[in-house]
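There's a structure below that I have some questions on.
Just one protein chain is left out here, and the rest sit where they should.
Per-chain residue numbering starts at 1, and chain names A, B and C are given in the order in which the chains are listed.
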Amino acid sequence: MTVKFNNRDPVYVQVIRHFKEKIAKGYFEPGQEIPSRRELANQLKINPNTAQRAYKEMGEQGLIFTEGNMPSCITKDEAVLKSVREELIIEAVDLFLGSIKSIDVPLSEVLELVKKKHDAESGEAEESK
Amino acid sequence: MKKYWKTILISLIIVTTIGSYYIQQAMASKKDVSFKIETTNGDKGEIDNLILQASYQNGGNIHHWLQISKDGSTNQISRTFFRDLVEAHEPLMFQKYIQEYRNFMRGKVLNPGQYFEDEDRLIYTTFQSNGRNKGLGNLFTLQIDTLDKKTNDSSSFEINMPDQVRYDWINERDIYIENGKIKILATSYLNGEEELHIYTVDENKKELEHDLILAKLESEERAQTSINILNDYNKVQNENYILYMVEKYKYLDDGERETIPSKMYLYNYLNNEVKELTIPAELKPYMKYMILHGTDIFIPVHSAIGLELKRYNIEKNQWEEHLSFKYPSIANDEEAPFLQITDDKLYLVSRVSDGHFFFIGDVRTGESLYEGKIINENKENLNADYSLMIEQIYNNMN
Amino acid sequence: MKNFFKLLNFEVNRFFKLYLTLIGLIIVSQFIGAIVESKVYMDRTDQEMYKNQLSMSQYIERHGVFSFNYVFESEWFLLPIFFSIAMLMIYVFFIWYRDWFGKNTFIYRLLMLPTERITIYFAKLTTIMFLVLGLVTLQILLIPIEIQIVNSIIPTDFQSNFSFYHFSSFEIWGWMYPNTFTEFILIYGVGLIFVAVLFTAILIERSYGLKGILFAIVYGMVSFGVFFAPILLNELSSGYFYSLEVFLMLLVMSFIVLGSAIWIANHLLKYKIRV
Partner (left out) sequence: MIEVKNVMKKYGRKQVLKGLSFTAEKGEITCLIGINGVGKTTIMKAIMALTPINSGEILIDGEKIRKESFEKVTFIPDTITMLPQMKICDAFTFMADFYKNWDPLRAEELLQFFKLDPTERIANLSKGNMAKVNMILGLALNVDYLLMDEPFSGIDIFSREQIAEVFTSHLIEDRGVIITTHEISDIEHLIDRAVIIDNGEVLKEFSVEEVREKEGKSVVDVMREVYRR
């Protein structure tokens, strides 16, 4: 996996976000093993210390857990996983709302469009399969 | 280890080679040229205290110095570096001085002509030039150092030579000291001119009292004239007379020089008189071999049957009948025979076919005291045409 | 100590190729010399004998037998030696400057070795002496061979016997192969001091750049002065001291000069050296 980082947000924050997305998308099953922080650093071409920091944070947020000196795993706690998903969705929606506020259109109309677009894309997606 | 083989190998080679080279050197010098004296006749005791300071040439022109005594010879090739450092190569008399009067001898020129010794004093005199202004000659100061042999304390004083005493250099030949008067025999050179002087110094007044010119050579005549002093060069004790000749010679076409009739003079320290010696015609050819000894003048004449010593007595100023020493002919032209007369003894060393003939005779009675041979012990180290030169024979006793 | 030997070995290996060529040069040139010179001599002899109808003995009467000086004083023999000396002199400087100005600045590595830096100095110093003594040894080994070569060409009647202690009667040999081991040690000791002073001078230059050149020269002259002070002193005092005393003074001075050279070098390498 590779990630394009921006230089302004702390790298460890970006790493955590990256993990959340993966979880939300379901690439990571609950309880799945994740790469050691060294592997991670190597894969993402980041400083091991940063990877360490990211894992620490995620540990505190309960996203991952480590038993003894076993490799860390994604949490099995449904609640947390669910919250991650919601968090991302809400984030996205907030962003969306924020941008359409500027051009005040009635919500119904917008939703129409959204629905249409979404179906079309997913349709293409179907075909492409 | 094995990646160091080069270095190790080379070091081994270096050490072994250089090591063995010097071991070989040591060996070589062990079985080095060495001479010994073989008594053929007379009293062995004669050579007990003798030391012959000599040098030999073995082809080439390097002089190897060595000393020969009854116990054989010191070989000089094996001389260690340090033996050189302790003036081992200097004439024995000076080695003795340096041992006994180390401090007094510091920085002194080792030229017997500048020394005087009697039982209680050793005196050294030297002319020091004030620098070199060629042509006009240098001004000189005469320095006189005196060592009291008993108390071993030394004193010194200087005399500035008067202005007319200007020379390029002054070469001292002999010192004579009699009741407070120091007489210095010296040859002085200026622009090719040569003069023989007697400088008389008053020890107590510390001043130059008298400057006598015995002989003078103009620059042009020096080409075929020279002043020879026939006294024993190494004698530092008083001798009442100075025997010198103004030798005239001409060069033969083969480059050899031939003495032509020349004048012989005798100077008397006691009364500052110079008188010319008249030499019988038949002796003239030998005059330049004359030897002054005490009140006698000897003229050696080598002959088939040995050596004839013509004798002239100065006091009686007359010729007395000669002494003759008989021994097998030693006529030999490669090496002129060495002759020395000290303490009424005649020492003669002359080349013979199988070595060198060594003879000691009594010059009062004319009898032979000792006959022997100086031979090279190990022939293989010496070319057949080696030559041995005796510089001086010392008697350890005095 | 271990590191010293490693470095020594390393430095030796660095020069080794050049060293071999040098040795080869000497051997070839001197052997040719031995052959050529003896041939020339024989031709001359034959002509001479033929021209004036001389028998061997008569000829030897007049001209003497073959002398090894013909060989040992010929260019064939001497030039390669002088060349080698020159090479080694140059290498005294090269052995340092190559590490700075070489294609890769190796001095970085040397100075970063976990060992006292003065060890590098000692290693290089020993290397030079090592190379010198190597050639000295080579010459000792070659002489007998060359004598063999000559004697194989010159008929026995013309041969003169040659032993090693006559060897030291030629001037340069007198210096390169003194008569006694003591003198050998002393002479090459002086050589060592000379190289040490040069090394230190080089390090001064390396440490202070352009200014350094000036310092280096001054330092060199001072060392030289100190070293020869006793002799000078003795000259001025018109031989006041006996040779033994002068020698001892020289000995002391040499130790002072060598000691200070090493001390300065050590200080520079520790605190002042620049890469």
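The criterion applied here is as follows: contacts are C-beta pairs under 8 Å (C-beta built on N, C-alpha and C of every residue); 3 or more make two chains touch, one makes a residue touch a chain.
Remember, predicted model here, so these are calculated numbers, not experimental data.
*Asks:* Quick one: jot down which shown chains the absent chain touches.
*Replies:* A, C
*Asks:* Looking beyond the chains shown, say which of C:T115, C:S160, C:S243 or C:N266 touches the absent one.
*Replies:* The missing chain is touched by C:T115.
*Asks:* Touching the absent chain: which residues on chain A qualify?
*Replies:* 5-13, 38, 41-42, 44-50, 53
*Asks:* Extract the touching residues of chain C with respect to the undisplayed chain.
*Replies:* For chain C, the residues touching the absent chain are 3, 6, 10, 14, 102-106, 108-109, 111-117, 207, 209, 270-275.
Operating definition for what follows: only the chains that are shown with their structure count from here on.
*Asks:* Name the chain with the Cα centroid closest to the overall protein Cα centroid.
*Replies:* C
*Asks:* Sort the chain pairs by how many C-beta pairs are in contact and tell me the top one.
*Replies:* B-C
*Asks:* Counting in whole Å, what is the centre-to-centre distance of chain B and chain C, each centre being its mean C-alpha position?
*Replies:* From the centre of chain B to the centre of chain C is 41 Å.
*Asks:* Could you state the distance in Å from the CA-based centre of chain A to that of chain C?
*Replies:* 79
*Asks:* Where on chain C does chain B make contact in their complex?
*Replies:* 5, 8-9, 12-13, 16, 130, 133-134, 136-137, 140-141, 163-166, 169, 177-184, 186, 237-244, 247
*Asks:* In their complex, what parts of chain B are in touch with chain C?
*Replies:* 3-4, 6-7, 10-11, 13-14, 17-18, 21-22, 24-25, 28-29, 60, 62, 77, 80-82, 84-87, 98, 102, 106-107
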